[in-house]
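First the structure, then my questions, so here it is.
Left out: one protein chain. Kept in place: all the others.
Lettered A and B in written order, each chain numbered from 1.
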Amino acid sequence: MADRYVSDSQSAKAARRLKIFLALAALLAAVSLLSPLLVLHDPNQTSALLRQAAPSLEYPFGTDSLGRCVYSRVLAGAPTSIFSSLALVFVSFAVGSALGILCGYYGGVLDSLVMRGADVLLAFPQMVLAIAVTGILGGSLLNAMFALGLTGWTLYARLARSHTLALKNEPFVAACRLSGCSDLRLLTRHIFPNIAGPLLVNATTQIGTTMIGLAGLSFLGLGVTPPQAEWGSMISEARGALQLAPWAALAPSAAMIVTVMVFNELGDLARDWADRSGS
Amino acid sequence: MKTECLLDVRSACRRYKNRTRSVAALNDVSLTLERGEILGVVGRSGCGKSTLLRHIACLEKLTSGQIRLDGRDVTSARPADVCRRVQMIFQNAAASFDPRMTLRDSLLETFRLLGEGAVARERLGALLREVGLGEETVACYPHQVSGGQCQRAAIVRALAADPPLLLCDEITSALDVSSQAQIVRLIARLRRRRNCAVLFVSHDLALVACLCDRIVVMQDGRIAEEGTPRQIAQSPRAECTKKLLASVLTLDALERRNDKN
Partner (left out) sequence: MMRGILSVRELCAGYGGADVVSQVSFALRGGEILCIAGESGCGKSTLLKALLGGGLFGVRATAGSVEMNGTAALIPQDPGASFNPIRTFASQFRETLASHGRPCREAEILATFDSLDLPQGGKILKSRPYEMSGGMNQRIAIALALLLRPRVVLCDEVTSALDVTSQAAVLDELLRLRDGSGAALIMVTHNLGVAAKCADTVGIMHSGYLVEYGPAAEVLRRPAHPCTRNLIAAIPEPGGSFLDAQPGGAPESYVGRPYSTRPVSANHWICRTGAGS
């Protein structure tokens, strides 16, 4: 009852915030797309003379222990970090939602198998399992994504399943079946659009977590292979020289923090907006 | 030659099992319905009347017993198989439409699913006129229109398939008394014009007595009594029927009060 009395100014402010953060996220995505044009130097160009140089006009974030321009590497790492996270979240969302809807609607053996499988996977801490899997498969970006995705789909599957269970008993589902609607059409045209809201909000919130997960695996050397630029591996490489050349670690860390914060806040605002418009 | 009646339910039983015990939602229920007849099914909440409708519409399967519709055994049929023979209207009208689609889009989709996409608009227009709904009303979303208007849209959707049997599951219980009256009068008009049979479930005996040719009283999954409205009102046999009669709220209550004083 109380949310009906949210004042107009409050919702206008919240809508403005949502738009601001959507714009920021779009800006980050644009910067990643355009990074080849924005770099000042070749990110992989090493230089023995300019090792661990302090930030200057020519090298805004300085250079790392191999003399590579940190600014250019941060920019080059952006698409890797951002787009691989987005891709992983998208695939987890698609696979998890599909499985969840099928489990919720049909129940039975499929439901038991999938949910028990999810329980088994979730019994392991996500990062530990990911480390074990990439350790076995070998370190590479794709393997790291696969390892994280192994547990990532379960969130969407459970959410989709519980929402589908609730929706299954609504009269409009019965009315659709009585109109001759096939199961496939019912699930895709009627059930999925009605549960997509909470699922999408979770997906937005998961982007930040996934980014940190990928960066963590790269930090441990289980993700991208050098010399590919990626923020996590950059932080790892620069760890040893933290006192001599702190900028080499600080710059990718700052980029990581800012990006994750933007996507987390976006997820929160999206959830608030969904709550408000749903009531 | 005796033609078979439109609906023939024979000894329908449905048991729900949970961990501790099994509950009989329907217990040896048998009834028949002729073409063009309005049969009222009354009883308290939980007596099994809505469950009975769901099984006739093939939304659920009986544990035992048989349902024959229009001469065919539909006990194990799917809803899509019987959609041209029986349609159902639900208690919560707004919840019986996809909340993300306008009423118009939902109704047009029904026509498309029935294979009449080409003539959907004309047929929709004709049906809207028949039930008294305007074009601007169906352009709205289910939560934006009143309960009575939503229920009319649900009736349009049910009539799209032109079924000989309409199942009404407490369609007036969630409406205010004026909308109730309008919907009930509409059902009576539709029966006169189309000669469709109606199974009208309600907990309001007075409403059912006005509308229906025959009444069946259910209790705890069984049929307790059946008869014409006059028979039920003047010589009720079962206890539950007498209780239902005593709960009827009409203006006579005024006189009864004055008599008591």
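The rule we apply is simple: a residue touches a chain if its C-beta (ideal position, glycine included) is under 8 Å from a C-beta of that chain, and two chains touch if they have at least 3 such contacts.
Owing to the predicted nature of the structure, the values given are computational and were not obtained by experimental measurement.
S.K.: Identify the residue among B:T32, B:Q66, B:Q182 or B:Q231 that touches the chain left out of the display.
M.R.: In the complete complex, the chain left out is touched by residue B:Q182.
S.K.: What does the interface between subunit B and the hidden chain look like in terms of residue numbers?
M.R.: 44-45, 146-147, 176-182, 184-185, 188, 203-207, 209-211, 229, 233, 243-244, 246-254, 257-258
Definition applied: only the chains that are shown with their structure count from here on.
S.K.: Inside the complex, what are the residues of subunit B that reach subunit A?
M.R.: 54, 57, 59, 78-80, 83, 86-88, 90-92, 95-100, 109-110, 113-114, 154, 157, 160-161
S.K.: Provide the residue numbers of subunit A that touch subunit B in the complex, in ascending order.
M.R.: 170-172, 174-182, 190, 193-194
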